[in-house]
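The complex appears here minus one protein chain, its other protein chains still in place.
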Amino acid sequence: MTALKYWQAINRALHEEMARDDRVLLIGEDVAEPGGPFGASKGLLEAFGAERVRDSPISEAAIVGTALGAAMAGYRPIVEVMFLDFVTVAMDQVVNQAAKVSYMSAGNFAAPMVIRSICASGRRTGPQHSQNLEAWLAHVPGLKVVWGSTPADARGLLKAAIRDDGPVYVIESLAEWSTRGEVPDDDEIVPIGSAAVRREGDDLTLVTWGGAAPRAATAVEQMEDVGVELIDLRTISPWDRDTVLESVRKTGRLLVVHDAVVEFGVGAEIAATVAAECFDELRAPVRRLGAPYAPAPFAPQLEAAYLPQPEDIASAVLETVKTVRKAS
Amino acid sequence: MTALKYWQAINRALHEEMARDDRVLLIGEDVAEPGGPFGASKGLLEAFGAERVRDSPISEAAIVGTALGAAMAGYRPIVEVMFLDFVTVAMDQVVNQAAKVSYMSAGNFAAPMVIRSICASGRRTGPQHSQNLEAWLAHVPGLKVVWGSTPADARGLLKAAIRDDGPVYVIESLAEWSTRGEVPDDDEIVPIGSAAVRREGDDLTLVTWGGAAPRAATAVEQMEDVGVELIDLRTISPWDRDTVLESVRKTGRLLVVHDAVVEFGVGAEIAATVAAECFDELRAPVRRLGAPYAPAPFAPQLEAAYLPQPEDIASAVLETVKTVRKAS
Amino acid sequence: MTIVHDPETGIDRNTAIDLYRSMRTIRQFETTAGDLFAAGKLPGFIHLSIGQEAVAAGVCAPLEDSDYITTTHRGHGHCLAKGGRMREMMGELFGREGGYALGRSGSMHIADNSVGILGANAIVGGGIPMAVGGALAAKLTGDGQVSVSFFGDGAAAEGVLHECLNIAALWKLPIVFVCEHNGYAEMTPVSVHLANPDVAALAAVYGIPAVKVNGNDVAAVLAASHKAVARARAGEGPSFIEARTNRWRGHFEGDPQKYRHRDELNVMSQQDPLKMWHATLTSEHGLTRDDLDLIDAEIRDRVLTSAAEAEAMAPSDPAGLTRHVYPEAAR
Partner (left out) sequence: MTIVHDPETGIDRNTAIDLYRSMRTIRQFETTAGDLFAAGKLPGFIHLSIGQEAVAAGVCAPLEDSDYITTTHRGHGHCLAKGGRMREMMGELFGREGGYALGRSGSMHIADNSVGILGANAIVGGGIPMAVGGALAAKLTGDGQVSVSFFGDGAAAEGVLHECLNIAALWKLPIVFVCEHNGYAEMTPVSVHLANPDVAALAAVYGIPAVKVNGNDVAAVLAASHKAVARARAGEGPSFIEARTNRWRGHFEGDPQKYRHRDELNVMSQQDPLKMWHATLTSEHGLTRDDLDLIDAEIRDRVLTSAAEAEAMAPSDPAGLTRHVYPEAAR
């Protein structure tokens, strides 16, 4: 184990995978010569050369599609769409093209490619740079979506994504960029589709991921008398139903916490599934905590009010645990 | 009342609103001279002239943004993004720009505009022309989303959308294009945010909309011994929570039926909300029926298997009604 | 079909016949598909390339199986010229289990890895970046492969084309952009959708060698393609070909074409690429009308047989509906 910052863990994964497999390429704005807009691709140009590590123009649709074509032709490109908000200019290539290539060709082609984006939620970047859009991506058949909240997971999931034979969207938290954590020294990957149970408990299952996960962990750390089972989903699609359902069967209560707007967010899928599958075991209504129905605001005190804070999470836990089903 | 085909009802709404308010414009591919790719804008060029009715190049991002700028400058443009799948090339303008203008300017600007798209699901148009993407749009704060399943609703919702002061995404069903229905002769609108209870019943609440609504209606028509309360949502965001919750409080059972992929679809939001709000009243697990996790296939028998058919809906109703909560 | 064509010495007899066969095959395929559609046998929409055969045949003639193409909703011709298998194509149009994609994708999504067809595409402009990616792969691999992207004049208004031109020029990629300029985007004429109908100029501004050719003259198309492909194989970067041609049919089958002037069809029939090449074959390559009738009959037979075989295929099996959403095996 080595203690690395979040961005260093990403950087290490990129180095390791590009060294392991020379079909792996990196394409994006500022990724080569500048070493990444926030440093995540430092040293890659020097190590792997200008053919494999490419600075691109500001042309997200074209570079995602270029990565796709190269993937169909046998390479394993990683393309960086700097902030998650910018995927809006490349959605056709992500959704209509990359995600459907395997299906539309009945398996004759595959698209082993990774799209990486930062989510800058919590860093005061304003309404067009702070969106949590994972629900859109998860709604797209054929596209896997992962989001590590710790340095180890950021590395392990990125490695798994690069090795996956289909397109994987990898989201990274700018708010955690400099957070340090222990990262394994071996070649370990974090398998796509497996959640991490960060803490066990009997009273309530708290499911979270990405930017909200560290705040949820903070909230839970301080709680002594409530047994919260804290699950970091890590993969949003396909999500780890078994782990979540098993936990709720034990605790009888579910709270989903995410930074995206509540309405039509990923929390809805999890809550709806749990409500259906654990109907008889649920001791309290499924509950979701997320951003209110509004674009992400800029000012610190607004952004703090917008995103679920540890206090908000703690209150939601306590309120949910208090709830009991009325006698029916 | 006059019996009109679905497309004629849309055409009438466009004529009526353009005559009522000369700030209303129509912009899109093939909308002017050709009268719309499928006829919905017939006669508008002749009636309102080439300044207000404009054929555009195939540049969806630019035309949505053009409509937005014109809206901010005091007009009320309608922009046609031909098939819903094509919004993928214009998502930035829809989501980052139009939907946020009012919020980001703290109300200094508004974007009174309409975006219209056909959903061609059920018409054998294949994986890139048949997507039901309403969940994405609904997840965007500031954007309203409506989808009429009958000629009267298609007209009434479009009229309401044109009169709304914010951006409204109007989806239209190509599969219903030639379906006839009674359309009011007066200037009636269908208010945004209000669902239609198509049939009352005590055993189960069936919530549906858009392309699935006619098939759900067929399924329910044939059921004699089960009291299905059939709700056509009509507005997907903001959806009519009151009507749905009130109904489920009565029936104790919820089935949501839509043509989109189940995972992370709009059904999840409705099911999760109902599961939370009607926790004590639910007599059976909330249930969702939709397309399987796959792109929309082309061949008739595949598409038929992909979309919920009346038989599938009927079985889901029956199975749900059979379910009883275990003694707890 | 790989043709080594030296524009200095002209087109040899075999090449000339191959080009004719390629065009005739497309014409016959499209005509048959149109008939089947009119007979209510093909579901969905189909878009035919009748009148545009010389572009597909001429551009693809210098390509190898290992070269890539991407194409559009109007892509049957390009796929055939690139070596796509007619039977599987027909099967896909019918929506049959024996189609290229088990019937799940239809006319607008033909793809075949074995002959480098990265895919037809139902999103205008959507396939162009994929071809850039094929070219990037080709460049990295260094085996002289080439990537070709076909698109229409309508796609020239989609921003993504311009992004791709810039990238291809910057990275000196082995790609040939081919704009089939048929004067329409659906029902909208080019004067209404392009401020500058001179599409080649849009590419030239990036420093990409760009030519305009008579897209009904297969020899002219081949000459341009030959040069562009050679340039790409030599590592000298992208080229652009604007081929002016005619769309004889409606945008899709069933389009009543009210927007068209009466005499347009007359003009078009005088520019029939098949008739023109037929004349060249008889006047310059010593073929007789009978020789060509024989070829026509043989091709007609092959297409009709494929269509009959496709029609007889089992319908797509819903049991396989969710297969290949994720790729099934590591590659």
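The letters A, B and C name the chains in turn, as written, and every chain counts its residues from 1.
We take it that a residue touches a chain if its C-beta (ideal position, glycine included) is under 8 Å from a C-beta of that chain, and two chains touch if they have at least 3 such contacts.
Computed from a prediction, not measured in an experiment: that's the story for all the values here.
Colleague: Among C:146, C:160 or C:175, choose the residue that contacts the chain missing from this document, as touch is defined above.
Modeller: The missing chain is touched by C:160.
Colleague: So which of A:62, A:79 or A:284 would be touching the chain we can't see?
Modeller: Of the listed residues, the one touching the omitted chain is A:62.
Colleague: Consider the whole complex, including the chain that is not shown, and state which of B:17, B:30 or B:92 touches that chain.
Modeller: Final answer for the missing-chain contact: B:92.
Colleague: Pick from C:170, C:211 or C:230: which residue touches the chain that isn't shown?
Modeller: C:170
Colleague: If the missing chain were put back, which residues of subunit B would it touch?
Modeller: 25, 51-52, 54, 56-57, 59, 61-75, 77, 92-93, 96-97, 101-112, 141-142, 144, 165-166
Colleague: Need a quick check: the contact residues on subunit A for the chain that isn't drawn.
Modeller: Contacting residues on subunit A, toward the hidden partner: 29-30, 33-34, 37, 55-59, 61-62, 85-86, 88-89, 123-129, 292-295, 297-302, 304-306.
Colleague: Give me the subunit C residues in contact with the hidden chain, please.
Modeller: 157-163, 165-167, 169-170, 192-196, 201-202, 204-208
Criterion: only the chains that are shown with their structure count from here on.
Colleague: Counting only C-alpha atoms to place each centre, which chain is farthest from subunit A?
Modeller: C
Colleague: So the centre of each chain is just the mean of its C-alpha atoms; given that, what is the distance between subunit A and subunit C in Å?
Modeller: Once rounded, the distance between the two centres reads 40 Å.
Colleague: Roughly how far is subunit A from subunit B, centre to centre by C-alpha average, rounded to an integer in Å?
Modeller: Computed from C-alpha means, the inter-chain centre distance equals 29 Å.
Colleague: Spell out, as numbers or ranges, the residues of subunit C touching 2 or more other chains.
Modeller: 104-105, 109, 121, 123, 126, 159-160, 325
Colleague: In subunit A, what residues contact two or more other chains?
Modeller: Residues 61, 92, 96, 103-104, 141-142.
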